[in-house]
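Rather than the whole complex, this shows some of its chains in their spots.
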């Protein structure tokens, strides 16, 4: 395909939930599909969506946030595929309590009602997860006192310093705190409230290039299938096996996420082998965000999904 | 070249400042303008020099200015108006920069002006380094360098201490005797007026009107002698009595801002 | 004995020669504002902006129209959210500003009056002043937790340094001759400070208020980035995060209005306290 190599820039975070992207890049699946892909790394979900809007990247792969939906609602980008999901058995994001709050009786996710809980930003995926939790246990979101702290590390510090009762943290960030006994684990979001966490999206210019999008999605799916069949299949108790078959893939993920293989193995996001998107859940997310006032009114999942490309559940 | 103040009136907003002022300054004549504070002397001089447009009447010139004059009506300012960022020589050269003179002629004009004001040794000094007297000398050198037909001087000595004032007054007498240059000399100081002027225009309190025009009886060249000074003291005294009441009124005025 | 000259003038020179007016050369260099034109220009700019947004294909995401912003503002106002945000921020600003100003005035006076305080104070102030306060925020959070304290402290810190500088500059600028005058009448030290130095430094102190007000406004936005749920800064940052640009612009308009209002207030204060100028 060398004669028709097309260039594409993909915006991602260095998180294991983007594992297929790293695999496709590292094992040359993009190249095989005639794409010369440049990965652009970001430190938060929000800028990925903005960069897709402004054309700094052609395709973005990251978690769904209110900001992303609002951009999509204004027609500057559309979702073209699903990526990771929170699902039982795949620990990704956890509820964690400070030691003091734990002593005082915060033992399960249900007890989070009435507590001070750190999140990154309002309208973030953490915020939404808590909304789902509130719905599940029948209390109001406003019963919890949410403290936006902008970054994971601020949240970790606040939890350690016991200035908040609880926080949602990715397992990669929480592992060390847990092992050191500085925070207490309450449960996993995937176990409590499964949902579609992240996806693939592109701006109008990219969407118009059908050839490019199709090739990109097929290369991604090839990687997703491999990741699913090789790695996810071995997951037991939230841990993937480290053996001759999984090791090369885990090493690739570790390389891009700057994590040792052991940690990667304990931190495997569930990803649909066919890159499907839970459209119903996306619509629920939008409705919820609109109800909270974080998303502008007047659009639904239909309006922001590129139907030509998306495979619905 | 005569300068004619032709029924000049002026007001700032609602404040009547000048009311129908007329007089003529003949070529080479030195006319002093005296009057109480705030009577419009500076306003009048600005109008005569073309820096302000009067509300009524006009300033006009009759006869051609001397051909060598680069700026027939040239001001000397009370506060010297030297560019503080330029040396004495640069200040004197400043009005010549855009003139028709060649660089060499310009240099010659600057040198000549500095020499006549005894500033040759100070050409490289900045204004802040100089005493007030030397600064005003630089202002005068700058005025002389453009070879004026008529000097418009607005209280040129009032910012100086008495001794410096006396020294510069002696210089003015000398400079005004040298050429054919005339002058309008605005001042509060009756002694200066009496020692420098051919005629003295006395303005009334605001709105300024011409109250009187007085000729000084001793010719300008002969006023250096002590006897002449004693002779002029009564004239000065009489002028003082003419304006004293108005000076008191002017002084006791309160500004409501 | 006055030798009256002929007032009706018969000047030397040929009287038949025509007189020509002195050429006016004093034009320009007096630009005055006409309030009128300013408002007109603002209105025109808004109109063009609105037209660009509603006619041409400018995505309102990139530049919400004035009408959209006004609508966002209106909805904020009637929902009461606006007042909540504004009042919370106002409280933080007032507390931080008051704290910073009070300590700045004390330290500024000390530097202005005492040789020891000056030697020590000036080196500390000049070393610490240039540090962007936003960089210190993490430390403040570490020291003071994530409640109101670090937010107020950030504002207070920013205000403190500016105030200190303007106060001691003000004290330095009090005409020495007034102090000498007071000394020549054996006026006691405390009275000199209260009745000569304080009013003499006031113009500079009030001018400093103008700066510190804008510093406080800027820092409240930075301070509310972390752990705040309400506040106009939080609101603006949230709108930015959520890419709700009309809300963002509404927030910016509020901040601008607030800045203008404070400026006006200080002008009033100046007119009142410095009427003697």
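Residue numbering begins at 1 within each chain, and the chains themselves are lettered A, B and C in the order written.
The rule is short, and it goes like this: contacts are C-beta pairs under 8 Å (C-beta built on N, C-alpha and C of every residue); 3 or more make two chains touch, one makes a residue touch a chain.
Keep in mind that this is a model prediction, so the values were computed, not measured.
For the complete assembly in this file, the formula in terms of the labelled chains is A x1, B x2, C x2.
Throughout what follows, only the chains that are shown with their structure count from here on.
If you average the Cα atoms of subunit A and of subunit B, the two centres end up 85 Å apart. Note on chain placement: the centre of subunit B and the centre of subunit C lie 44 Å apart, centres being C-alpha means.
The set of subunit A residues touching two or more other chains is empty. Not a single residue in subunit C touches at least two other chains. Looking at the complex, you find that subunit B touches subunit C at residues 2-4, 6, 22-27, 29, 46, 48-53, 58-63, 73, 199, 210, 212-217, 234-235, 238-239, 242. Those residues of subunit A lying in contact with subunit C across their complex are 46, 49-50, 53, 66-67, 70-71, 74-76, 121-123, 145-150, 154, 157-158, 161, 163-164, 294-296.
Within the complex, the subunit C residues that touch subunit B are 1-7, 9, 11-14, 17-26.
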